[in-house]
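Report on the following structure.
Missing here is one protein chain; the remaining ones are kept as they sit in the complex.
Read from first to last, the chains carry the letters A, B and C; within each, the first residue is number 1.
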Amino acid sequence: MDKVKVAILGATGFTGEKLVEILLKHSKAQAVYLASRILESAPYAQIFTHFSGKTNLNCEPLDIEKAAQISDILFLSLPHTVSMEFAPYLLKKGKKVIDLSADYRLKDTVVYEKYYKVSHKDKVNLKKAVYGMPEIYKKEVKKARLIANPGCYPTSIILALYPLLKQGFIEGKIIADSKSAITGAGRNAITKYPYTDISDNLWVYKAFKHQHVPEVESILKSASNKAVKLLFVPQVIEAKAGIYSTIYVSFKNKVTEEKIRNTYEKYYKNCPFVRLKEDFPKLKETAGTNFCDIGFALTEDGKAAVIASSIDNLIKGAAGCAVQNMNIMCGFEETLGLL
Amino acid sequence: MDKVKVAILGATGFTGEKLVEILLKHSKAQAVYLASRILESAPYAQIFTHFSGKTNLNCEPLDIEKAAQISDILFLSLPHTVSMEFAPYLLKKGKKVIDLSADYRLKDTVVYEKYYKVSHKDKVNLKKAVYGMPEIYKKEVKKARLIANPGCYPTSIILALYPLLKQGFIEGKIIADSKSAITGAGRNAITKYPYTDISDNLWVYKAFKHQHVPEVESILKSASNKAVKLLFVPQVIEAKAGIYSTIYVSFKNKVTEEKIRNTYEKYYKNCPFVRLKEDFPKLKETAGTNFCDIGFALTEDGKAAVIASSIDNLIKGAAGCAVQNMNIMCGFEETLGLL
Amino acid sequence: MDKVKVAILGATGFTGEKLVEILLKHSKAQAVYLASRILESAPYAQIFTHFSGKTNLNCEPLDIEKAAQISDILFLSLPHTVSMEFAPYLLKKGKKVIDLSADYRLKDTVVYEKYYKVSHKDKVNLKKAVYGMPEIYKKEVKKARLIANPGCYPTSIILALYPLLKQGFIEGKIIADSKSAITGAGRNAITKYPYTDISDNLWVYKAFKHQHVPEVESILKSASNKAVKLLFVPQVIEAKAGIYSTIYVSFKNKVTEEKIRNTYEKYYKNCPFVRLKEDFPKLKETAGTNFCDIGFALTEDGKAAVIASSIDNLIKGAAGCAVQNMNIMCGFEETLGLL
Partner (left out) sequence: MDKVKVAILGATGFTGEKLVEILLKHSKAQAVYLASRILESAPYAQIFTHFSGKTNLNCEPLDIEKAAQISDILFLSLPHTVSMEFAPYLLKKGKKVIDLSADYRLKDTVVYEKYYKVSHKDKVNLKKAVYGMPEIYKKEVKKARLIANPGCYPTSIILALYPLLKQGFIEGKIIADSKSAITGAGRNAITKYPYTDISDNLWVYKAFKHQHVPEVESILKSASNKAVKLLFVPQVIEAKAGIYSTIYVSFKNKVTEEKIRNTYEKYYKNCPFVRLKEDFPKLKETAGTNFCDIGFALTEDGKAAVIASSIDNLIKGAAGCAVQNMNIMCGFEETLGLL
């Protein structure tokens, strides 16, 4: 069988690099086009020398027509507000698009414009875009032509909360205390921090104001059929890879550990990348993987809980999930190239 | 002026080692006796070779009579349940005692016995013990003969909350999401974890069940004149030193940033080791110091906040605070040997 | 095509764990038997919870007869002196054996006994064992029934030196200053070091006395047809994975950079896992890979050089190389499952 031909537009960011890494090992997909908006043409293994011996592909200046011509599926690993410049053309050409930016995640363009400071330029496709969280929207993903790949923090928070909200257990505001490796900020952003500012450090930033809040709230609202208030406090930690969210919820009625456990198991029984832990997850166990590990503990009175979820921010939180979506869209085994 | 003569009983734990390090540089105190309950007599610089060139003291098998004879102030850096075996004798001999274990922190012996699994053996002195948090109890510390030096997590949490509770701003339960370096577990405990289990890792443990909960709740209750409910979720992080607590509170009435800032400033204006930050604290800025850095942000509606506090768990959270207490007890400058 | 059935004896050490990880992703091999000499039977994903969702295999108490019965190739990831107790039986049963211990690496049993403190118990098979360094002995590996998989330090040193010795360029003693991640010491050994002894640390150990010296010297002697004297100084560093050797050599005659570069290229032109770098290798670029990266610089007079080589100690230095050997023995693509 011929392999699916894939392009990665924005191949030199952290996420793009991870996409290339995963796709080079994929048995049913073939990377045929790597592009950057800023660099001159050069062997990819020269830009990232650790790819030497793994690929002879060049990374080329982004030529959207060429990209459309030679590939079947295109991953847009571009900055927010840039993806929506390219997606319409690709969709018109009948291509499948998996967008890793925020451009197609928020159905409400007013909210988008508030957080990303530009008007949305592609409202037509925005309506059709599917939020690519396979654990929740697998059916929609299967038929989608445009995937809005979830943000890293939202992945860790939504997967921890969705079943409990869907079941109507939770009431009141939800607190998410999320710790992320610095790579979540992107390759350009982290050059602002010299090594000595990150090593042995940890700090809160953008408390209550992070752009991922509306993304999470809109998905959680669809689960619970009413507005959900999220207090989100992101933090930078030194760990090499990952996001670890500790999430605090209150319950309408007293619950038992068994009830919560059963709920998770029911919702995620066909989800190969969600692992419900006996105890709390460990960040290191999801590093380098596409898994989301979840654990929880109830307060003695059964009226509140802490839920912890752990992912690799660049894999399950970005590139891995994008490939998982590709697998589903192409009718491949969901786990292909990801275990 | 003659220097105050100090003994460190339990000089080979992480806290004991840090005490020795601080006291060797102290201009008005002289370490005269280092003791361990388990090791044979040996030069301290042989047990911890990095002390070579700094001290010729031996570390001796603990002889409580000798300890009392040659020292004025004794630091008990002993395991919980062991301190209360030695403190009564020392107090009877008229010595000042600074106990870094939990033995004299909880006035309620029922609670003590619940968490530490033994009956309290020294209820007489327990009543007289002063909780050694100088930012709150400086007057009492000044006159104390027995100090119960606060726990590391409690220090980070209480300092962040005390002024706001004292002012009556906070209502409802409080969540403390605290991240600690592994050294908080003590030297013996961390040998259970090989290096590879700690590096690049982070995990929740003892959620809602940690033994520091009643310590925090009892002090906070004294601030607010009513019971305070703490949901405490400790976590291990890889950082070399420190505790970073992010604390979530709700307010009775809408507050402003200015009001909260003024409250902290008023309470801590004479506290040289509390720094109120413009932004959020950074873990690294308190590492190796006796400072507690505090920062906060309000939700848009002014009805809730996240407060972050950062300390070095072995210094402000243990040995440094103990020396701060010694300074106050001896009438020295509070910051002596600690800046 | 049926997959080759493989067993991993000693599946719970660092190397055994890495073998399982690699083999679970291998498209032409199937792990059918995991065994430990010390643990009770238990799901492998329970012993190492990060394998949850990846395998349902049990790890069983080592039963050598069962192992032989159900597998075609057996990896012995056992301590030195233990492998040679099991290998003879497996060979007699016609199985292929890849031994990751030192038991079959040293042809000279006097030297073996000097370093490993026991008499060699299987001199018959020792003679037939092939030193499994595919870059040098690919032909022999192809036909081998018993592979002595190279040590981690030797891999990094031999690959850097072999072509230059074979060409007769080098004279005089050779210095290898090698830095290794602590995992090289094995899972049991590293529990002797608490986290705080390893973090931010670096130290020399076993200078000139490491057991890998005779292994390196014997292979280098076969390259140069005369005795080679190695001064080997291993060091522990904090890095998560890898060995980085800086090697100092003198040349008989003045050489040029081009001459050295050409020599490496000629020798390694068919070696998919050796990468000759333009500049010096970086430890991180080989972490998590089966590559050995090599770089060098000459002194101004062209009479001496520093050569640096970088590998992942558990992959190219152990498990990855073992699978590379398996690939060759089975007639698979050499890189299968390793890129």
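Things worth noting here:
Just so we're on the same page, a residue touches a chain if its C-beta (ideal position, glycine included) is under 8 Å from a C-beta of that chain, and two chains touch if they have at least 3 such contacts.
On a predicted model such as this, the values are computed, not experimentally measured, just so you know.
When the omitted chain is restored, the residue from B:244, B:273 or B:332 that touches it is B:273. Check C:53, C:134, C:154 or C:281 against the missing chain and you find that the one touching it is C:281. Across the entire complex, the residue among A:89, A:115 or A:193 in touch with the chain not shown is A:193. Check C:58, C:246, C:263 or C:335 against the missing chain and you find that the one touching it is C:246.
Residue positions on chain A in contact with the hidden chain: 14, 182-183, 187, 190-191, 193-196, 198-200, 240, in rising order.
Although one chain is hidden here, its contacts on chain B can still be listed: residues 24-25, 27, 49-50, 52-54, 240, 272-273, 275, 277, 282, 284-286, 288-289, 291, 339. For chain C, the residues touching the chain absent from view are 173, 175, 177, 179, 197, 199-205, 207-208, 231, 233, 235, 237-242, 244, 246, 248, 280-284, 287, 295, 297-300, 304, 306, 308, 310.
By our rule, only the chains that are shown with their structure count from here on.
Using mean Cα coordinates as chain centres, the one most removed from chain A is B. Taking the mean of each chain's C-alpha atoms as its centre, the chain lying closest to the overall protein C-alpha centroid is A.
With centres set at the average Cα position, the gap from chain B to chain C is 48 Å.
Taking the mean of the C-alpha atoms as each chain's centre, chain A and chain B sit 40 Å apart.
Shared interface positions of chain B, defined as residues touching 2 or more other chains, are 199-200, 240.
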